[in-house]
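Reviewing the structure listed below.
The other protein chains are all here in position, but one chain of the complex has been omitted.
Chains: A and B, in written order; residue numbering restarts at 1 for each.
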Amino acid sequence: MRTLKSKVFSPAIRIVILMIVTTGIAYPLLVTTIGQTIMPYQSNGSQVVLNGKVVGSELIAQNFNSPKFFQPRNSTDSGSGVDPDITPASAISQIPTISNATGIPANALKTLVDLDIARNRETNALVLAPDYVNVLNINVELAKQYPEVYAQEVSVQGGT
Amino acid sequence: MTTKTKQSIFDKRMFEDSVTKLNPLYLAKKSPVMFTVEAGFFLVLAIGLLPNMSLEFVNENRAFYIESAIILIVTVWFATFSESLSESQARAKVDSLKNLEKEVLAKKLVEGKEVSVVSSSLIVGDRVRVYAGEIIPRDGIVHEGKAFVDESMMTGESNPVFKEKDNPVLGGTKVANDSIVIEITSEAGKSFLDEMVGLIESAKRPKTKNEIALTILLSGLSIIFITVIGTMLFFGYYLGYHMDISVLIALLVALLPTTIGGLLPAIGVAGINRLARDNIVVKSGKGIEAAGDCDVLILDKTGTITEGARRAIAFVPMEKFTEQDIAEAAYASSFSDHTHEGTSIIELANEKKIEPSFMMEIMTGKPVEFSSETRFSGIEFSPKKKLPMQEQTSKSLPRTRVSSKIEELEESNIPVKILKGSIDAILQIATKVNEPELRWKAQEISKNGGTPLAVAVNDVIIGLISLKDTLKKDIRTKLDEVHVSGITTVMITGDNQLTAQVIAKEANIDQIMAEAKPTDKLNRVVEEQQKGHVVGMIGDGTNDAPALAKADVGLAMNRGTAAAREAANMVDLDSDPSKILRVVKLGKQLLMTRGAITTFSIANDIAKYFAILPAMFMKDDPKMEILNVMQLHSPESAVLSTLIFNAVVIPILIPLSLKGVKYKPELPDKTFIKNMMVYGLGGVIFPFAGIKAIDFLLSVFMR
Partner (left out) sequence: MYESCILNKGRKVTHVDIVILLTVLVGSLGLAVIFGRYIARMIVYEKRPLEKTLGRVENGFYKIIGVDRYEQMTWKQYFLALMITNIIAAGFLMTVLLYQNSLPLSPKPGLSLDLAFNTAASFVTNTNLQHYAGDQQLSIFSQMAGLIFMMFVATASGIAAAFAFIRGFIRKEFGLGNFYVDFTRIIITLLLPISFFSALLLLFLGSPQTLDSTITVGTLQGGSQTITIGPVAALESIKELGSNGGGFFGANSAHPFENPTGISNVFEIILMLVIPLSFPIAYAHLLGRGRGISILVTMLIGFGVMLALGLSEPSGPAGLETRFGSFGSTLFLESSVATNTGAANAALTGMSPNAVIGFFLGMFVQAIPGADGTGMMMMIVFVVLTLFLVGLMVGKTPEFMSMKINPKDVKLAAFVFLIHPALILIPSVLAYTTENAQAILGEQTTPATFTQVLYEYSSASANNGSDYLGTAANTSFWNWSTAWVMILGRYAPIGLMLAIAGSFTLRDRKEVVEPIKTSGFLFVGVLSVMVFVLTALTFFPFLAMGPFSM
């Protein structure tokens, strides 16, 4: 019995403790340290800043209740519930509504959509994802380019 | 009239047997698959007979249950029938053998007098006299006398066999002429015949490893299918299907490997049967199976590959002598040698019209017998016996150098010895020779497949006799087949390397062991086994016994010694060494038959799913119509035709399992592809056609 204990249990317990320390603590802490040091933007959730203020994460969908904005997918429609993107078709189908609500010409909106699509293509090495439009990014772009149109909606205007 | 003497296939006992075997207890032990089918039969029968067992899982169509039940029990009966059939075949052989073993009166020799005793009272060492027309009471060896013995009842060989002192004889055979005294060598009930009877009777047949493994695999499959069907009942119920228990049982039975499960015992018995029919007695099932695995066969040259009777084909003189010289000397040395070789030398000389001038000396000379120490034989005569008459005659004849030499010796009063033997043996006694020349000439003979014998007159070597063995009829074809099957053949011979090589080339032998001593056989067997080969060999001598025992497949010749027969795991009653090739083939066939029917059985399941699943679900879910690829008449007919197909496949395959899958010597890859096409692909397609055909017939009758 003693030999069983010393031969089996003792190394098993030791190896578990050792691995908790190595893989459960040291490893994630090391990745955190490196991440926070050299990639703080990604490490902290890819936060989008407008006029010096954080307006969300580019990777997480947020609600837009004004018809002046591009609308994300209904949260239960996607796999994650926080899908930050919409298809180009969906974005284009929203253009008339937004154009009506804001007075921004449809072709200007179309250009913005195309620009966002191009930007996302770059993110995906051009070929590793289908085309899509990031809703927060395009809406932030709208707010940047047409500050007066979005003055009411975007309360961060001027950066109190 | 012939039906009476010939064992009828459909005898009563076989039927009784097959019905007795329906006993669930027997099946539970012997064939779990068939036991499951029978359990299904009882369940379906109960549903059919007991009204209103359940409204949920049973429908109104009583006749359907009764029909299904009948088909199920017939399925089981087909399986037990196939087993009984092959057993009955075995029994036929056993019965014919047992007839021979009847108690006979034997004339035991007690202090030189004959005393009549019953054969069963004889013990090992007893001597009995057997007269013409009498049956030899038990296995033994001839102690005294010579006789022809009729062994046809055991070996099928119609010509009586000549037996003299020390030859083995079998109990149950009949002395044809004269009388012989036999020393009993086996105990009562342990004779060769008893052994044979015991082995053929299937009850004692132990399962081989492969058979056990296959049984386990089939049981595993069965348990999986039972789980599948058992749980389907629940899922179907909760999903709102009308699950009919009998349809589920039908599906279970259809999926179970009933074909192979039912035929497995028959295949095993058939293997031993078929060997028995070939007059080979198997002492363990393991031997047959190992035979299939044999990849090295160690064959004796003499008797197996060649006729074993070497004949003189040429006289080769040394430089100083002529053909006449060597022929004369050879003639003289072989005059009293009555072996096949000796006779052939005289014959060759006669053919060449050469007769020694010193015939008188030869005829009055003293033979020098061959002994294992000297390894030569010949003739010896002293000059004293010289007669004037003879001298005159000889002088009138043209003198050869040998004649003059002999005369010379005689005149010098030196005894003349004319001897022949192997080169080395002769060189021991005769030194006057150009040795390189001798060696070179001997080598030339060897190169052509001959065996050189040197002939010497006293210390002078006159020349060489070339002896050559001839290949057995058909051996080349047989060995070619063996070759294609990927088996390596090794030829063992006492001949020198060169001679062996020539024979090996002629016979298509892969490896040779030349100049082999008896112990080399055992060494070679062990060596090959260590390399991982499965070794088969044949033997007849006592010194073969250790090797026979060690070999995976040891086939002893019935004419061989008792020690050899005991050591081997099979014995050939015909004493035909080339039969080992047949044993190998049969071993392979046995495995292949199991494999083929297993594959067929499993492949059948695909069609069965497509027959029964739509029958089960279509009424409630039209989408399942897609599965109804066979477009069967109705759910009931689909189930019944599947069950009928499942049942009739067993008797259809009985001939195949008794006869074995066709085996052609070829590369294993080719065999595999062919069998896979026939039994695998065929196993997938055949039931689609079969079930559809039965369904069509049923739909005609049901209308």
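As a convention for this text, a residue touches a chain if its C-beta (ideal position, glycine included) is under 8 Å from a C-beta of that chain, and two chains touch if they have at least 3 such contacts.
Only a predicted model underlies this, so the values are computations on that prediction, with no experimental measurement involved.
Student: Which chains here would be touched by the one that got left out?
Tutor: Result: the unshown chain touches A, B.
Student: In the complete assembly, which of B:G40, B:G292, B:G463 or B:G539 touches the absent chain?
Tutor: B:G292
Student: Suppose we count only contacts with the excluded chain; which residues of subunit B make the list?
Tutor: Against the missing chain, subunit B presents residues 209-210, 212-214, 216-217, 219-221, 223-224, 227-228, 231-232, 234-236, 238-241, 255, 289-290, 292-293, 295, 486, 531-533, 587-592, 594-596, 598-599, 602-603, 605-606, 609, 613, 617, 621, 623-624, 627, 663, 668-669, 671-673, 675-676, 679-680.
Student: Over the whole complex, note the residues of subunit A touching the chain we left out.
Tutor: 8-16, 18-20, 22-25, 27-28, 30-32, 34-36, 39, 42-47, 50, 53-57, 59-60, 62-66, 69, 73, 77-87, 89, 120, 123-125, 127-130, 132, 136, 139-140, 143, 153-156
As a convention for this text, only the chains that are shown with their structure count from here on.
Student: Centre to centre, by mean C-alpha position, how many angstrom separate subunit A and subunit B?
Tutor: Comparing mean C-alpha positions, subunit B is 79 Å from subunit A.
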